[in-house]
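Taking it in order: structure first as structure tokens, then the write-up.
Here the complex is missing one protein chain, while the rest keep their positions.
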């Protein structure tokens, strides 16, 4: 646990293009690490692209990214979770099946109890056996976010959350805040994009794009 | 314009099922008309379903819906706009083409100036010729909402907006508020779902599901 | 009468007493028919014993077509008067019709091997029966393809009706198409030329099949009704 | 509110046209499929000439039809998912007319261009010119019928759990009359009979479909949307 204290996460001189569009040029950011980093910026400023780049889903053109004390790529892949804006659950599977398989693919245990506990915390246990295509947007989002609520997830080093508050109702927002706080208290690093004006967390760094 | 003052919008004893799930039974609502109605409720409580039902995309099992003074179905279809949560723009067309065709299908004029004006107000004029698949989520949402910003849209009787604030940045939210206020001042009726705690409009009715 | 029976409860009460006797009738007729056709009818001078396949092949074929026709009629009722009972009837007929059409093809093939030397030829009758079979598949498929079963009723009904318009076209056009190449029908003794001793067992078999179809369809209707009741009960529970 | 119906027509045609233009993959797929079948055939039958000429016309036909079917049952599905079908439903123009236009555009921009390939393949397979000529005519007419049938089938299966589960199953039996009359024409030409009666029958079938298909499709699209 302590080892995480020395980690750092830095973007140096990053340039990124998507399609023909230059999104960043010479971007330098030092993230609060461990801690909560809130990435702000107007629509189209590249918040989502930033997260994807950090998660290695986009390749920077120039510059270096230091991911948590120069982790090797494979370790980094195992040590973070990226929750995208759009649900990445299969429509033709139920919520429980989706989460189970997701856990399995990460190499984690996947027993029903564990999944149920996580769903219950988000208050969507009753939707467990619904096909994802039959769930409302908020329920999908909560199911997606339950991935953060497993024991193993708290042991990871980093969460990348892209507008996690969208679609959530009051309780959902409160619970998400709770687990985010818990993760940070366990010395985790969170990079979150958001358009919310008021931020309820105690200690965070705002990064303007 | 005056005729709209006498309109009313009432749900009487409505029951609705989706799949095998009963979403409403014996629901009675009287909407503020003209005016802003904000529909609240936790995830999965049926807000989206309510809007779709009012827009005739879902069929109620029982009960009667009075849509703006008993409009005939075809008139009602022409007299309202439903903006869904997910973008309903074609990925393989550009934003401008999408809006043009949308206007055309409604039987409205569709010259470039008009579209450009609307996009400009939302601050996304520069994305005009981007394919929708290459736009960020917020830009897509803004493009979708620009449908409300045509002259003809303000002459309609009703807007149904499903979580329109998601993905929007500060400016987007402000501008959306502005056109909503304008529409209400022109005696329009808005039904909006939302998870926001604070509502910035002056005069509205909150409907809890 | 139809209106009276269209109520599920009344219908269930109505069929309760007669259901059993229909079953008995179908059993009796088929039993007698089988006995007559297997042991008490003449061999064909050319086909030998294989001719006995006819006694089940022909009823299968006729009822496969007839049941499809019934489905279409029920579908028309359903679409025009929107009575869910018509839909239930149509749905209850479909599986039986499918089985009959498959059995027609199977018995026909079994017969074809000794008679024509092949299991299958692509002539008018056979092809049209195959297409009927596909229609049954499609009907059952589409009526169950929706997340909520009831949603499949209307598309399936439309399909059934479209299919009915199409069936005679298929039949005639295939016949017509066939005359270009194929010599006159291979079937040796159709129509009135059929011999009296063969006709009687055939008619008895046909009656037996009629009762059997009614019996099975009634059972299907009952199951479907109970399922529907069960479904609406779930709906009420929420 | 004054509604401009001309605008609706223009917008509709523009939309369909551009969509097809941008997603050429449908078209390319069809062509590749056709090529695949036409290449595969000699490979399996063996290259002996006599065998090939016996079945060459059949090959061209199979290639055409088999390559069209997978596209046919997707006429509506992408519009359904994108929400355009809803926009059509909201449009003041009758849904039946919109559908008719949609089918026409589909036919005109996606299917008609395929006729170019008929002579190419036919020449490769040594089919006589007279038959090539008739093939083109039959295909042009018959494929309109195919599109209309495809419209029925794909609209019927719109709301299903797994789309296009059954729609090829539906297309096939419905399409057989077209197929038989079309074949009738070719056979008549081959044996020096008068091909016109069959041609008239073919046209009749298409005309009937032209009336029935939009009605049925609109009806089932409405069912799929309002549910």
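Think of it as A, B, C and D in the order they're written, each chain with its own count starting at 1.
As a working rule, a contact is a pair of C-beta atoms (placed from the backbone, for glycine too) under 8 Å apart; a residue touches a chain by one contact, two chains touch by 3 or more.
Keep in mind that what you see is a predicted model, and the values were worked out from it rather than measured.
Looking at the complex as a whole, the chain kept out of the display touches A, C, D. Per the touch definition above, the residue from D:149, D:180, D:201 or D:218 contacting the chain not shown is D:180. Although one chain is not drawn, the whole complex shows that of D:13, D:69, D:105 or D:125 it is D:69 that touches it. One of D:172, D:185 or D:216 touches the chain omitted from the figure, and that residue is D:172.
One chain of the complex is left out; on subunit D, the residues touching it are 22-25, 28-29, 32-33, 35-37, 39-41, 43-46, 51, 54-55, 57-58, 61-62, 65-66, 69-70, 162-166, 168-169, 172, 176, 179-180, 183, 187.
Subunit A meets the missing chain through residues 56-59, 74, 77-79, 82, 84, 86, 88-93, 97, 100-110, 152, 155-156.
In the full complex, subunit C contacts the hidden chain through residues 109, 118-123, 127, 130-131, 134, 141, 177-178, 180-182.
The definition used in the following text is that only the chains that are shown with their structure count from here on.
Subunit A and subunit C have CA centres that are 58 Å apart.
The distance from the centre of subunit A to the centre of subunit D, each centre being the mean of the chain's C-alpha atoms, comes to 47 Å.
For this pair, subunit C with subunit D, the centres built from the Cα atoms lie 32 Å apart. Counting partner chains per residue, subunit D shows two or more touched chains at residues 162, 227. Residue positions 147 of subunit C are each in touch with at least two other chains.
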